[in-house]
Each structure stands twice: as C-alpha cells, then as structure tokens.
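To start, the structure under review is shown below, and the notes come after it.
Only a single protein chain was left out; the remaining protein chains are all shown in position.
Let's look at chain A:
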Amino acid sequence: MSMIEENRVEAVAALPGPSLAGVEDYLALLKPRVMSLVVVTALTGLVAAPAGLHPVLGAVALLCIAVGAGASGALNMWWDADIDAVMARTAGRPVPAGRIAPGEALAFGMTLSVGSVLMLGLTANWLAAGLLAFTIFFYVVIYTMWLKRSTPQNIVIGGLAGAMPPMVAWAAATGTVGLESAVLVAIIFMWTPPHFWALCLIKSDDYARAGVPMLTVVAGPNETRRQILLYAIALAPLGVAPAFIGLGGALYLAVSVVVGIEFVRRAIVVYRVREGAEARKAAGKLFGFSLIHLFALFFVLLVEKAVGLPPLTAPIAGWM
C-alpha cells in the first residue's frame, strides 16, 4: 500500500462516521412540543392585534416565529448535550444519543435562527425581527449558557424567552408593542416557573445528577412548593387582566377565572401533599393542568377574535 493510500485510510478512519440521523431527529431538535405552544401564543398575538397583516404574510410571520423558537431549541440541545446525556428525560435526544453531531446541531440552529429573523424582517417589519432575534439570544445565551447552570432562578428569568412570541407576533402585525402584548407576555412569564417547577418536583433527581441548580435541588422540594403556590396566586389575577384592557371578552373572563382558580387549587394540593406517591401525583397533575391552563387562555382569546365576540369595555382604555 502506498503512503498516499495509507494516509487516506487513516484519514477516513478518523472521520466521525456516516450520519445515522433521520429527518425525525432534525425535527426533534426543534422541540416540537414547545413549538406548538409558541404557535398558539404567537397566533393569538397576531390575531388579537388591532392592525392585521395579510393572512398569507401573517402565516409566513407565524412560521418564522415558530422556526425561530425551534432554532433556539436546537442551539439549546447543542450546548446542553453534556447534561442531557445524564438525565433520563433527555438522554434519548439526538445529540446525546449520538445520532446528530454537536456541530451539525449548531449549524442547523444557527442557520434557522438567521433565516427566520431575516425572513420575518422581510415579511413583516424589522421591529418584529429584532424582537425574535432578542428572544433567540435570550434563550440560548442568557438562559442556556449562563443562567441554567448558575442560579435556581434560571427558569424565572429565562422564562422571558418563552414568553415573548405573542409580543413578536403583535409587533409583526402592528409595527409596535402595546400594553396588550406586554400583558400576554407577563401571563406566560408568570406561568413558566410553577409549570416548570411542578416537573422538577418529579424529576429532581435527574437535575441533581446533572448538576443543574434547579430550585428543587438548591432550596428543596418544600420551598419549591411554596414558590409554586405564590406564583399560582400571582398568576390568577394576571390571567384575568386581558378582560380589563379591552383584549378579552365575557367568555375569556369566565374561562380565565375558572382556570385561574383551578390552578391555585392544584398548587395548594401540591403544597399540602408532600410525601410519597401522592405528592408526585399531585405535582404531575399540576404540570399537566398548567399546559391546559395556558392553552385555554390563549385559545379562548383566539376564538373570541375569530368569531367576532366583542371584548369587554376597557376601564383603563383611556390610559392607552
């Protein structure tokens, strides 16, 4: 064998190996379940906004926001592959499982990030594009790279990234950000900690093993239960707020009151039941209901706008 052939064989042997990634692995990088939540909240922002984009442009804007959120997820999985590998819930993700190389996930995430921001700028406006870029930056750099491994307040502050889609969509439709979109952001922002901590109560060992300082690991489950309850109590009136700023109607008011009370009731159960399988079950039920809670609020707003139900008169409309 000539020296050139030997070198070639060695070089080929040193390659990472042929990719086994399927299309479904790249879709998994986009965190489709998180994307579905983003689509619902962003669509609500788009539809509830007073000025509207052409439906086709609105659909493209929505796609850009969803892809931007997915890109954040891919970059998150690229950076967090080491801790994902030691957590049972995330060990099967494409990067820690070895189906997608970290560099591929990085390139995929960066391409989609830049593409979605530019496309949103060209389709809607550059304020919306800037907000989407900020959202991706906040999720990847501020939350994933910095806060997640350094403070138990990681998901409290980092939750802002997940809360932004309605404001991005609102900006896409109107070219500005109003009080209404800020209230929608505030609802998701306040909803995120109890939602995530309910999951942490069940998966606390996972986070401890990975060395992620979640509140359950650092302050313990009982302090987490107390914080969940406090956030649930703060979230209930915030969830009703859209009905008082000219955004939600009578149906929204009724639904937001019911789901808000139910959220607090389930948080009280989590706070009281602290031992054994019942405690895990209560946390699991709160986690499941939190998803229903957020979907219900935004879906009802969406339905009201879609069928033309009028919003309640805004007592503070004169302020805006």
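The rule is simple: a residue touches a chain if its C-beta (ideal position, glycine included) is under 8 Å from a C-beta of that chain, and two chains touch if they have at least 3 such contacts; residues count from 1.
Here is the rule we go by: contacts and distances are computed from a predicted model.
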item: From "Amino acid ABC transporter ATP-binding protein", "WD40 repeat domain-containing protein", "CoxF protein" or "Rare lipoprotein A (RlpA)-like double-psi beta-barrel protein", the hidden chain's UniProt protein name; value: "CoxF protein"
item: Residue, one of A:123, A:181, A:204 or A:227, that touches the chain absent here; value: A:123
item: Contacts of chain A with the absent chain, listed as residue ranges; value: 5, 8-9, 12, 15, 18-23, 26, 54, 56-57, 60, 63, 119, 122-123
